[in-house]
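Right, one structure below, let's go through it.
Every protein chain of the complex appears in place save one, which is left out.
Our next item is chain A:
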Amino acid sequence: MKLIVSVKRVIDYNIKVRVKADNTGVDLANVKMALNPFCEIAVEEAIRLKEAGVASEVVVVSIGPTAVQEQLRTALALGADRAIHVETDELPEPLNVAKLLAKVIEAEQPGLVILGKQSIDSDNNQVGQMLAALAGRPQGTFASEVKVEGGKVLVTREVDGGLRTLSLDLPAIVTTDLRLNEPRYAKLPDIMKAKRKPLDVKTPADLGVELKQHITQLKVETPAQREAGIKVDSVDALIDKLKNEAKVI
């Protein structure tokens, strides 16, 4: 079975973002970029399925400017077999990403597609579900466990009240939650080897997709900052403040 993993290039999760002075967006100049953490988990899951003999090939896809090839190489170093870069000037919005991925899937015919549940920059949490709808396939979102057996995939999902397990017909779309696995680090020899693994570049036109704008970003602002409070020196002082000053207990 072939697996497709879709990965996004985002700001490193450790970095505190700064809004640009002209309010057009967030300052990404000279900022460390990385694989979206949920996509790292998606890559790890795919590699484990390959190591377990469930999957035969892992193909990673990323959509965006040339720079996303850096993250594709990272995924190849982690163990993916080949990469597809769909080149666009900017990172397109979720529905466009889903349409491009739907075309890649049509051509590649994977048994399972694994995505992150959410990009940590746009916080959309949309692409996997949109892709599943466009491809007319079942979805297992926010997965904390994935088991392929008997032509189906069992997905345990993190839901508001706890955990819920679904059985999905293959091909299916899965999106990862934090506790699905702990991603490995790439080893230096693998990073060298990754440079020679195949990486195809395609354009949206090659895939027959016209990108459309659905949502316009009018401005980006820094949220209201909380004023730092005070330190209290004892439990008694804390209880007194909560009772008599804040009046919350």
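Following the convention adopted for this analysis, contacts are C-beta pairs under 8 Å (C-beta built on N, C-alpha and C of every residue); 3 or more make two chains touch, one makes a residue touch a chain; residues count from 1.
FYI, contacts and distances are computed from a predicted model.
Of "tRNA N6-adenosine threonylcarbamoyltransferase", "Electron transfer flavoprotein subunit alpha", "Aspartate carbamoyltransferase" or "Xanthine dehydrogenase YagR molybdenum-binding subunit", only "Electron transfer flavoprotein subunit alpha" is the UniProt protein name of the chain excluded from the display.
Interface residues of chain A facing the missing partner chain: 11, 13, 16-17, 19, 26, 93-95, 98, 117-118, 120-134, 137-142, 144, 154, 157-169, 172, 177-179, 213-223, 226, 228-236, 238-239, 241-242, 246, 248-249.
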